[in-house]
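Take a look at the following structure, please.
For this depiction, one protein chain was excluded, whereas all remaining protein chains were kept in their positions.
Up next is chain A:
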Amino acid sequence: MLLLDQYIILFDFQELMNSVPDLLFIVFELLGSIVERIQAIINYTFERLPYNALNRLIVYMIMVFFISLMLLLPTILISKLYLAYQKTRYNQIHVKYSKAIIAYLIGNKEANDICDQTKLKSSRFHRNVMIDVLMAIDKAENKTVSDKIRALYLDLKLNQESIRKLDKFSWNKKIFGIRELSHMRVKSENQKIISFQQKNNDVLRIESQMGLIKLLPFVPFAFLDSQEKPFTVWEQINVFDLIRKNRIEIPEFHLWLDHWNDSVVMFCLDMIRVLKQKQAAPKVLELINHDNDFVKGKVIKTLIDLESYEAIAKLKEMYHLEESPNQLNILRSIGQLKMESEINFLEDKLKSDEFKIRMEACKSIAKIGETGVARLNALSVNADEELKGIINHVLDPRI
């Protein structure tokens, strides 16, 4: 349904065209009489008001507001009716084409039959509904069905419709084109789609990236090489979702860890962490002194999620040089690895003035297990009120 607003319905205008001269005459006459009436009202008003620029301006503005109002009211009505009509029409055609495609899939119909029995050749609206139907049915994830749908899409020459959209001025139409071509695995326009990657329009950029991931299955992340714009978390979430839901070859993300764009580096760190690419740990460790604190934070998290015990010494060494958020990351990381040998380091951090640091250190001690819990219980005897509260918090299993 989201496709609706972009297409113009092609009516059969023949009959309407014949009566255009008569209609125009009536409309002009009507407009003429309205203008006359308005003029009469204005004259009547001016006769009763002192003649000056302000009065004239006010009267003309009243007219402007009134005429605009008269235009707005039918616009509201027409838009309401038009949207309802479009919805019904779309649904009707959608159902009709769905049936036709199912008949084609079970072998009761040929592509030519579908072409002859529908208005695909003459109506863009029909072509677009057909593309929607094909894409919806193709979501079944059955390879044979998918291949047949693709063949039908090409036989009906709907790819031309999609390619045409790439050249449209409007960015949202370009996106429809990218989605359709990438869904149907039409690779002839890859270069054009690649060119959209550096566009300022973020939506177009995301769609071109997603499209390329589908269209270039052997080098799906090639777009990262030339990623100049910030690679937003929203883009990252979409890309990650695509990886999970499709059979896409996952690359070694450490290949981009030396990228000049920090947002790409952060994405790769997240991917290494989530996809548990343990072989990347040495490369990740190389970034531990990165200039960007956010990157550094991700490096710490990634190293610990990869269970890189060798990173602990380095993390402890850099602890005092870091800002509070990364100090918390380091403490959290040590807790995650449940290293009993680090209990003294963690205990030392309980002396901090910062509530958050004390809380995180306590949590990490508790995570170590029985030894940690015993240490916290012992510490709570002589602890100040704040620390006692924190220890009670950490040891409360209900929180």
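Going forward, contacts are C-beta pairs under 8 Å (C-beta built on N, C-alpha and C of every residue); 3 or more make two chains touch, one makes a residue touch a chain; residues count from 1.
Keep this in mind: contacts and distances are computed from a predicted model.
The protein name that UniProt records for the chain not on display, among "Glycosyl transferase family 2", "Amino acid ABC transporter substrate-binding protein", "YeeE/YedE family protein" or "Succinate dehydrogenase / fumarate reductase flavoprotein subunit", is "Glycosyl transferase family 2".
Check A:212, A:281, A:359 or A:376 against the missing chain and you find that the one touching it is A:359.
Of the options A:123, A:146 or A:236, the residue whose C-beta touches the omitted chain is A:236.
Shown as candidates are A:132, A:161, A:270 or A:342; the residue that touches the absent chain is A:270. Among A:123, A:172 or A:292, only A:172 touches the chain that is left out of the view.
Residues 2, 45, 48-50, 54-55, 58-59, 61-62, 65-66, 68-69, 72-73, 75-76, 79-80, 83, 171-172, 175, 202-203, 207, 229-230, 232-234, 236-238, 240-241, 270, 274, 355-356, 359, 386, 389-390, 392-393, 395-396, 398-399 are the ones on chain A that touch the missing chain.
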